[in-house]
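The structure that follows is given in the form of structure tokens.
One protein chain is absent from this view; the other protein chains keep their places.
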Amino acid sequence: MIKKIKQGAFYGSIGLLAFLVMISLLSIMGYILFNGVGHINLEFLTKEPRSMGREGGIFSVIIGTLILTLFSVLIATPIGVAAAIFFTEYSAGKKWVGPIRFFTEILAGIPSIIFGLFGFAFFVIFLGLGWSILSGGLTLAIMILPTLIRATEESLKTVPMSYREGSLSLGATKLQTITRVIIPSCLPGILTGIILGVGRAIGETAAVMLTAGSNLRMPTSLLDSTRTMSVHLYTLASEGISLEKTFATASLLIIIVLIINTAANAITSKYIIKS
Amino acid sequence: MKAYEKIVEKLIIVCAIISTISVVLITVFIFRSGLPILMNYGVIDFIFGTNWSPTNGNYGILPLIAGTLSVTLGALIIGVPMGIASAIILSEILPGKVARVFKSAIELLAGIPSVVYGFFGLIVLVPAIRTFILPIVQLVVPKATTTGFSIFAGAIILAIMILPTIVSISENSIKAVPREFREASLALGANKMETIVRVIIPAAKSGIIASIILGMGRAIGETMAVILITGNMPKIPGGPLDSVATLTGTIAMEMGYADATHQQALFAVGIILFMIIMLLNAIAQISAHGLRGNN
Amino acid sequence: GAKTEPTATGLTGKVVVAGSTSVQPLSEELASAFMDINPDVTIEIQGGGSGVGIKAAQDKIADFGSSSRELKAEEKATIANEYVIAKDGVAVVLDPANTVTDLSLDQIKQIFTGKITNWKEVGGADAPIVVVSREEGSGTRGAFVEITKVSEKDAAGTAVDNTTKDALVQPSTGAVKTTVANTPNTIGYISIGALDDTVKAIKVEGIDATEANVLAGDYKISRPFLYLSNTELTPAAQAFLDFILSAEGQAIVAKDFIPVQ
Amino acid sequence: MENASTKFEIDKLNLFYGSFQALIDIDMTIYTNKITALIGPSGCGKSTFIRTLNRMNDLILGVKTTGLVKFDEMDIYAVDYDVINLRKKVGMVFQKPNPFPKTIFENIVYGPKVHGEKNRDKLQEIVEKTLKEVALWEEVKDRLHKPALGLSGGQQQRLCIARCLAVEPEVILMDEPTSALDPVATSKIESLLEELVEKYTIVIVTHNMQQAGRVSDYTSFFLSGKVLETDKTEIIFSNPTNKKTEEYITGRFG
Partner (left out) sequence: MENASTKFEIDKLNLFYGSFQALIDIDMTIYTNKITALIGPSGCGKSTFIRTLNRMNDLILGVKTTGLVKFDEMDIYAVDYDVINLRKKVGMVFQKPNPFPKTIFENIVYGPKVHGEKNRDKLQEIVEKTLKEVALWEEVKDRLHKPALGLSGGQQQRLCIARCLAVEPEVILMDEPTSALDPVATSKIESLLEELVEKYTIVIVTHNMQQAGRVSDYTSFFLSGKVLETDKTEIIFSNPTNKKTEEYITGRFG
């Protein structure tokens, strides 16, 4: 009897909490989409901004966003996954891994503006890369590394020892074991890291503005500056330029993130055999 | 074959070194930029000073520390239960298809720029606190007032922002708990709740804690949303409906216009932030190890 | 149009302007007008804040650094050239429901330093005043506190900003505007260019906050938009600066801000 | 057969994993306070069948069960049947040892704790008693608070049996409980079974014909998802009706 009550309370409370999550989700999404979707049209998608973005579209900004995000994720994913593999598979139990992991976690809490200033001082000025996709992408890559490393490490840890034993006992090298058995079985975790990373990169403003710049025109090379949708909507909103375009940009951004996430999920689930 | 493997393994090491170096570089960068003023102004005065007005040469960040801790704590109090409950529901209760949709929606939250959260908070949440929450609070504390720009508002928005991190990472590790453990527990006559609470969550603990630590990192590091809704008042707060300024918010807000010394001071704030996160991480790790003993 | 700019045609090259996000929209408009005349010149406008603008000029990584606040003395020493390209009036704004329509500079000072805390003391309803200010270092705040004497020199001659600690602080024009628009009993200050009917701009010392009044010198609260340079200007950069200061450039400035000529 | 009361009554039980039918029209009776052995070649459905008796197959996605399984006269697949209570009464030891990632002590007290036992001394007593019953006490008494996953395969399995006994169920389902054990431990478990059967009903899957012959009262022979024959163990081993049964049993060795 008491058990029934306890269980009721348990399900009730986690249900309520999850319901709250739904509510927050719906209200934020709803708020943005309701105010924004109506202003998305062909012109908005295909034209360049005019009059500080008060008129026209955001075509170059969309392209800039995609390139910059893609670039940073392409840099960060291999490095992050490899680093996580190194920390869990190659140096498990080593004393010095602890401090590195610790610092990595701390970096996850450093405000992005500091990454921005670092990128500005290091990539833009010191390496002379200027405000460019290169500077911005590298800065963002460093910024999303902690999340990526940690998410990957966590899923590596869940791979049962017996899989490693099975593979090694067949004469597979460590690397083969990692690439053929371990990574496939923890793809969902890596994917989580990437999705969270993409989210952070795509939603970032301060760090991007200081490193990739906020040039409105279409970038033609990695050394060109670009403006991302987040930077654009930050400028629109904070300088009070156009609330309409702000919401339209935000809505479009949500739609783009949705597409990216869905695609990523679809691709990984294709590679995972469910048991 | 051999040579190729050696190269790849070297590459893996290189990647680990790169990420370590980037960690070190940024750490050095922050310390190099902030240490001089910290030394000149005095560490104690800096940390325990209660007056933050850089244009007047006052760099006391105690109010900012109080602001950061209260908002972060609030976000964790609200966000962690919500996140873990959602992770449980996603992995243990909802059927696969529904769960996938719910999860994608939560992951979507990760991609919304923080300015948008900020403006949502500014236009919807802050007035809502003033008009709905305040009257309720006044029933208990009649003298309470608030503009709505508050710890509470910041905590709610941050809680929502850290949900994707907590939910996705926790859910992955809950899912990775082998089916044998569930079976063993159910076969002993434990119900689903007991199985979840006593077997699954402890087995997934490492991942859940990692998710909380990363979420906490995100909450502390988040700026754009927070500066729009907490009021940025560098005063030590008396309650959850008071306005506060946070360490990160102050850095982000003032860095853009700051002159040289002011900038140094903001980097010094970064150093303190570094220390605080270190401390919080240590606490999280220790409490996790403490738990392990009991299970 | 183009005829007033005889040297511009045939110009090539790239001009980078970086810095203040407040100046950024104006720079963008000026740049696009300039590039219509000189299609072979690329002008890149970067944000980052006035701090970045000053640093960019100091380190010569941009042709022009832009700033929306006056330079400090020690900053002035490191910058060779400083051009005022426009002025921005700062309007004092209340939430639209407020009945107060006019405040003196002194009343504003008393409010922002926390001496006056209720609207009834300045002829409004009986309600506590909620002060909304900008962040430390902001150019708008700098101009505002200086002219309203919220900031005063102390005995040693250094300026002390006495803005009340009970002020809400918002980090941008848009945020202050939205805050004031949505929060009862607030008072704040924003760029005249950003005024719209979501907030109510009041008269200061009986003078309306309009661009014309700032230009005429009647309305006192304003700040400069600066272009800073530490290098020998390239022909393209020189041409861009000339264009901005020309009648045509200043006409663009006048759309939202106050021309300097 | 009529002189014993019935614990489980299975009637036309069919089970599908998706489209694959793993159990076909199973009819069987399991008698109270008897040991029933299930034998048959690998993959014939023994584990699947035993898992229907405490509805453990509910956990596997895509499993569909039809037919009747009655426990103490009640249909356990009825909609409002209390599965938790069923599982409390019907304990299970699995084919692969599956201790929790907890200490040895915590593994054993898990069940009692879940069912409300809080008294520390009582729990300690349960641990000692059950570990002795499975002949593990001497080996682990100094490391009760060490992780159970550090035990050897056989030790883990005995721990799992102890964990099951700690709940004091009415029925114990055992899926090859001794396959990971050495002869000494096996013989201890077998004598334990003889003791337990006084109080409990036992269903045991085994590959060891000798074991089935030695310990069980009834034996069922499974083949390709069907029960070919169920009878008193003496009869199955001495005089099986079905030719296949005979072949399987005489194909035995040792």
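We just call them A, B, C and D in the order they show up, numbering each chain from 1.
Keep in mind that, in the parts below, a contact is a pair of C-beta atoms (placed from the backbone, for glycine too) under 8 Å apart; a residue touches a chain by one contact, two chains touch by 3 or more.
Just so we're clear, the structure is a prediction, and the values are computed from it rather than from any experiment.
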{"item": "Absent-chain contact - pick from D:V69, D:L181 or D:I204", "value": "D:L181"}
{"item": "Positions on chain A contacted by the hidden chain, ascending", "value": "92-93, 160-173, 176, 180-181, 184-185, 273-275"}
{"item": "Chain not shown, touching residues in chain D", "value": "17, 39-43, 47-48, 95-97, 139, 150-155, 158, 175-176, 179-187, 207-211, 214, 248, 251-254"}
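FYI, only the chains that are shown with their structure count from here on.
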{"item": "Centre distance in Å when chain B and chain C are each reduced to the mean of their C-alpha atoms", "value": "34"}
{"item": "Mean-CA-position distance for chain D and chain B (Å)", "value": "48"}
{"item": "Length of the line joining the C-alpha centres of chain C and chain D, rounded to whole Å", "value": "81"}
{"item": "For chain A, residues contacting two or more additional chains", "value": "237-238"}
{"item": "Multi-partner residues of chain D (each touching 2 or more other chains)", "value": "none"}
